[in-house]
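First, the structure itself, so that you have it in front of you.
Up next, chain A:
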Amino acid sequence: MDITNYVVLAAVLFAVGATTVLLRRNAIVVFMGVELMLNATNLAFVTFARMHGDLTGQVLAFFVMVVAAAEVVVGLAIIVTIFRTRRSASVDDVNLLKG
Partner candidate 1 sequence: MNEFVAPEIDWLALAPLIVVLGAGVVGVLLEAFVPARARRVTQIVLTLAALAGGLAFVVYLWPQIVAQPVQVVGGSVTLTPFALGAQGIIALLAFLGVLVVADRTATGQDAFAPTASAVPGTSYEDLARKSGLEQTEIYPLLLFAAGGMMLFASTDDLIVMFIALEVLSLPLYVLCATARRRRLLSQEAAAKYFLLGAFASALFIFGVALIYGFAGTVRLLEIAQRVQQGALPLEGMSALLVAGVLLVTVGLLFKVGAVPFHAWTPDVYTGAPTPITGFMAACTKAAAVAALVEVLYRISIGVQAVDPEIMRQLQVVVVVVAVLTMAVGTVIGSVQTDVKRLLAYSSIAHAGFLLVGIAGFGPQVQSSTLFYLLAYGIATIGAFAVVTLVRERRVTPGAQEDNGPVADDGVVLGEATEIAQWAGLGRKAPWLTAAFALFLLSMAGIPLTAGFIAKFGAFAGATSGGLWWLAVLGVLASVVAVAFYLRLLVVMVFQPGTVEPDSQAEPVETGVPTSSTGDGGEGPTEGGGVATATKVQVTAAQRVVVTVVRSRGPAAVAIAVCAIATVILGVFPSLVLNLVAEASKFVP
Partner candidate 2 sequence: MFPWLTALIAWPLVGAAVVALGALGRSRTGSANAGTGLARPIALVFSLVEVVLLVGAFLAFDTGAAAEHQLAETHAWIPQIGTSYAVAVDGVGLLLVALAVVLVPLVLLAAWNEQGRDEVRLRRFVGLVLLLQAFMVAVFAARDVFLFYVLFEAMLIPAYFLIGGFGQGAGRRQAAVKFLMFSLGGGLIMLAAVIALYFLAVGAGVDPSKAFLLDELVGVNLGTIAERLMFVGFFVAFAIKAPMVPVHSWLPDVAGNATPGTSTLLICVLDKVGTFGMLTLCLPLFPEASRWAAPFVIALAVISVLYGAIMAIMQTDLLRLVGWTSVSHFGFIILGIFTFTPLGTAGSSFMMLNHGLATGALFLVAGFLVARHPERSQRITDYRGLRSVTPVLAGTFLVAGLATLSLPGLATFVSEIMVLIGAFGGAPAGSAAWTVAAIPGVVLAAIYVLLTYQKIFTGAPAEGLEVLPDLKARERIVAAPLVVGLLVLGLVPGLALTYVDAPAQQSATTIAVDEPADAAAQMGSDK
């Protein structure tokens, strides 16, 4: 199997993640879309590392994972706070700020 297929898969996953961000209302799901994008990136890193034959890409993937985890912590905290205030996790409900 051609290794470039992995790159294509990564791109597809990234696109799916982005689409999720754009289309879903629930903040948690939106955030999951972002996570999917990050993981698609990881896949790309690993694939490219394999193609180049060096380890850098694989190491980078770890960094991205850590960052993703950190984001989860902060993100969920914020989303939960909002949910507790508004009883809703829909991103379409938070639009007091506009114009």
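Assume a contact is a pair of C-beta atoms (placed from the backbone, for glycine too) under 8 Å apart; a residue touches a chain by one contact, two chains touch by 3 or more; residues count from 1.
With respect to how the candidates were assembled, all candidates are chains of the complex that A comes from, given by their letters.
No experiment lies behind these values; they were computed from the predicted model shown.
Enquirer: Looking at the complex, which candidate is in contact with chain A: 1 or 2?
Expert: Answer for chain A: candidate 1.
Enquirer: For chain A, which residues count as touching candidate 1 in their complex?
Expert: My answer: residues 7, 10, 14, 17-18, 21, 27, 30-31, 34, 37-38, 40-41, 44-45, 47-49, 51-52, 54, 56-57, 60, 63-64, 67, 70-71, 74-75, 77-79, 81-82, 84-87, 91, 94-99.
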